[in-house]
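Apart from one protein chain that is not included, each protein chain of the complex appears where it belongs.
And now, chain A:
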Amino acid sequence: MMILAVNNLLDPDTLPMVLRIMVMAVLVNLSCALVGSFLVLRRMSLMGDALSHAVLPGLVVAFLFSGSLSIVPMFIGAVLAGVATTFLTQTLHHYGRLSTDAAMGVVFTSLFALGVVLLKLFGSRVHLDAACVYEGSLIMVLDTIRVGGLELPRQILVALPVLLVNVLVVAVLWKELKITTFDSALATAIGISAPVMHYTLMTLVALTAVASFQVVGSILVVAMLIIPPAAAQLCVERLGRMVLLSCLIGALVGVLGTLIAVRYDLSPPGTMAVLAGSIYALAAIFSPTGGLAARAWFNYQTSARIVREDILAMLYRVEEYDRSRKIARADAIEAVGGGFTARHALRTLVRRGGVTRDEGGLMLTDSGRAQAAQLVRTHRLWEAYLVDELGLPVDHVHEPAHRVEHFLDEEIREQLAERLPEGAEDPHGREIPE
């Protein structure tokens, strides 16, 4: 869009500009990831969207009064808009008999529209460009200030203090944010007021939206607020690690997004949002805790174990019927469903020494036989339990026992055994192995 494609990212002419864009993107994304983590955990992601739009009128008014882009009026404008949004939403919910989401929809669209009108009326006076409000414009980094020997984007005067405020508040009120997010009733009961923390967080979100929207645009602020924390939550199981990881993802997205956008002449905010979405997709697939890949692997391992156990139990029953009889490899594979899974399961059993094979067919080893006996024991104990306690007919109990035998542990097995007399048989009159 507004920045020409930079073929050589290290070109000394364009490098400072690229770095300035990158610095802004990283600062903004860090702020978003920090406060966004709590929004995601509070299931208030939509509130991030609402606030990032609703701060616009506050901002325009702040510009009108101060005539410039400086932190104090922006801060005041954002806080007022943020508190107004939260307060109006709750008021509409209570007195207007609107559901919370509808109230939020009414408030933020109205405030955003008010901002647009104000912008049209006074836009020329406040040096705010409507397009950049919606989409963001990193070209703002062309407007620079000199600090010491460094040429920095003027926007850093807003983005850096906002990040510092966010870090400070989250650090100082960590315990309070944690408990009000996890259990607001207990928090309020012990004197850590959930409403106070709610307004504090909303103020931070409004502030962050202000610092961000000129860089990534109000439409994409919500992407940076929500996606990095959502991806982080998929991967870790501690609050501290989740916040750190989402900051890391935010920073990574800032750096990579800038490089890709500059190299291929794309919109930096759009590129960052797409990147964040891709990282989320990767996390959803590869997260070690509950990712799609981890679950698929677990499912595969479980079904492989079930097939192995079925082979062992089958060989045990054949032996029980006729000790001299052996079953051919092909027949065994066929009997447990055939295919790759069955062949692989048998190979694994042979490798682990549960089963041996010779020309006559398959045989259990001692260790294989011991394992098989426990499976058959579980199976028959369960059958006896179903007939005695649940009153199922004898011909209905094999299938359920066949499913359950793979999942009951020692403890449950012994509880099942305790209720039967010594030397009891299963409902089909077969011995229950020790």
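As a working rule, a contact is a pair of C-beta atoms (placed from the backbone, for glycine too) under 8 Å apart; a residue touches a chain by one contact, two chains touch by 3 or more; residues count from 1.
In this section, contacts and distances are computed from a predicted model.
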item	value
Listed names "YeeE/YedE family protein", "NADH-quinone oxidoreductase subunit H", "ATP synthase gamma chain" or "Metal ABC transporter ATP-binding protein", matching UniProt entry of the absent chain	"Metal ABC transporter ATP-binding protein"
Selected from A:76, A:236, A:274 or A:327 as touching the chain missing from the view	A:236
Per the touch definition above, residue among A:50, A:81 or A:192 touching the missing chain	A:192
Hidden partner chain, touching residue among A:182, A:264, A:298 or A:407	A:182
Option touching the unshown chain, where A:117, A:172, A:292 or A:330 are the choices	A:172
Residues of chain A in contact with the chain not shown	41, 43, 95, 172-176, 178-179, 181-183, 185-192, 233, 236-239, 241-242
